[in-house]
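Every protein chain of the complex appears in place save one, which is left out.
We call the chains A and B, going by the order they appear; numbering starts again at 1 in every chain.
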Amino acid sequence: MNWRESRWTGVAFLILLALLWEAAGRGGWVHKLLFPPASAILSTFWDLLLSGEILRQLGVSLWRAAMGYALAAVVAVALGVAMGYWRRIYEACEILIELLRAVPPPAVIPLAMVFLGIGDALKVFIIFFACFFPILINTIDGVRGADPVLIRTARTFGLSRLQTVWKVILPVAGPSIMTGLRIATAIALILTVISEMIGATSGIGYFILGSQRTLNITQMYAGILMLALTGYAINRAFLLVDARLMAWHKGLTRRGE
Amino acid sequence: MLEVRGLRKEFQPLSGPPVIAIGDVSFRVEARRFVSIVGPSGCGKSTLLQCVAGLMRPTAGTVLLEGQEVTGPPEGLILLFQEYNKSLMAWRSVLANVRFGLENRRGMTASERDDEARHYIDLVGLGGFERHYPWELSGGMQQRVAIARALACKPRVLLMDEPFGSLDALTRFDLEDTLLRLWASLGSTILFVTHDIEEAVYLSDRVYVLSRRPSRMLADTAIELPRPRNQLTSREDPRFIKLRHQTFEMISKEMTQA
Partner (left out) sequence: MRRVPWSGLAVLAAFVIVWEAWARTRGELAAFFPPASRVLATLWQLLASGELAEHTLATLRRFAQGYALAAALSVGAGLCLGLWRPLYNLLEPLIELLRPMPSPATIPIAILFLGIGDEMKVAVTVYACSWPILLNTIDGVRSVDRVLFATAATFRLTPWARFWKVVLPAASPQIVTGLRVSLAIALILVVTSEMVVSNDGLGYYVLESQRTFQMPQMYAAVVALGMIGYVLNRLFLALDTWAMAWHKGLTRREDL
């Protein structure tokens, strides 16, 4: 096997890093507090899994993220199609959206806290706010990028405006919309963690920060590991769904040998 | 000037036996001649050019340019690609694109390079378009830019890979004549690959016919038509029709063999 082309060098590299980490932790090369050995982290992780603690925290976080994300998806795609298809609507909404979009979502947290308290409603709103814009922008891009020839073809076949949107524009905009939705899954997770670090009493973000504050470092790393795995799993799941729904697009854009 | 001896090129796919693109090809091109290569699709014409241009290593055989073996892109030889729109640099103006090949050269000031580039831009008939960008131009114009860019380097040998294949007929005729005009005044050696038999006969001094994969040389035909060629009269010449017929017959036989 040609080592220059092989993927296994990367995996070997990872294993090497893990081993180094373990050695560093055990050998006391770095302060044990800052850098617990990988084995300690993994065993803490395992304990937390068994006790259900970490899954409970994660569940709370994921529920919030899902709610905010779903809301943002529905509203943003709908508005995005409208803005992408009708120039008038775009012009009317553009300035306000540009201004709102520029506000960093974390800054909105204290503001929303005033109205929504520090419960789930706050997190869901913030996640909604953050996910809304990327989905919106990508949807608009996708709709606007629809080839005029396709749209004229639909009209020639007598499709109404609404039918054209449903049968032609949405599918054509699909890949762009999916891109927006994919970006938004990462954003949802990020804002969930952020909102839980700033104002919460539960959730994985709260758990990680809390562990750091009480100097329960191994637990902190275990929480981060859980979060990393979750992020990875969600990403993978999304790619699978995307591959299925957008199979036509993958075929279209596949490069020749 | 250019000699190819026993050229063979195999490709190794991910699984299965190697694909033999070029079986055994040998030919010679005299200096200052215009030679075309035709053959059925998939017979490895582009691969052949890439090997001659030193961009690909042949599996066996040699390429000699003025007696020297070609192991990498040799000096004085330039290959013009089929996908000219991908070969031109979208971020450079026409002038900057044509100037591209000259930037390597020492002993020229920036303004000298620009002047030289302008000269060739005029030569291909694109005077006035120096500040335009490739994507603002039609396909035919883009191809002219690519030609000007190559010619600006005054190559002794120019290899052209189906340069006019994706253009409409009238643009093609126009460019064919432009090319002949340039060739006549610059005296380069041209090796021209095309799938268009009429084009090959119209342009060349000799036409080489390649077989199907694994390709080998089928025929070497001299084109005894007077120069300068003319789109109307040359194509109506009985000799043209005969040569066209011969070549076409050879290639269709290749293509219909199971």
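The rule is simple: contacts are C-beta pairs under 8 Å (C-beta built on N, C-alpha and C of every residue); 3 or more make two chains touch, one makes a residue touch a chain.
The structure presented is a predicted model; accordingly, all values stated were derived computationally and were not measured.
From the set A:62, A:109, A:124 or A:181, the residue in touch with the chain omitted from the display is A:109, counting the whole complex. Although one chain is not displayed, chain A still touches it through residues 3-7, 9-11, 13-14, 17, 34, 84-85, 87-88, 91-96, 98-111, 113-115, 143-146, 148, 151, 186, 189-190, 192-194, 197-198, 205, 208-209, 211-212, 217, 220, 223-224, 227-228, 231-232, 234-235. Residues 50, 53, 55, 73, 75, 77-79, 81, 83, 86-87, 89-92, 100-101, 103-104, 133, 135-136, 153 of chain B touch the missing chain (whole complex, contact as defined above).
We take it that only the chains that are shown with their structure count from here on.
With centres defined as mean CA coordinates, chain B is found 51 Å away from chain A.
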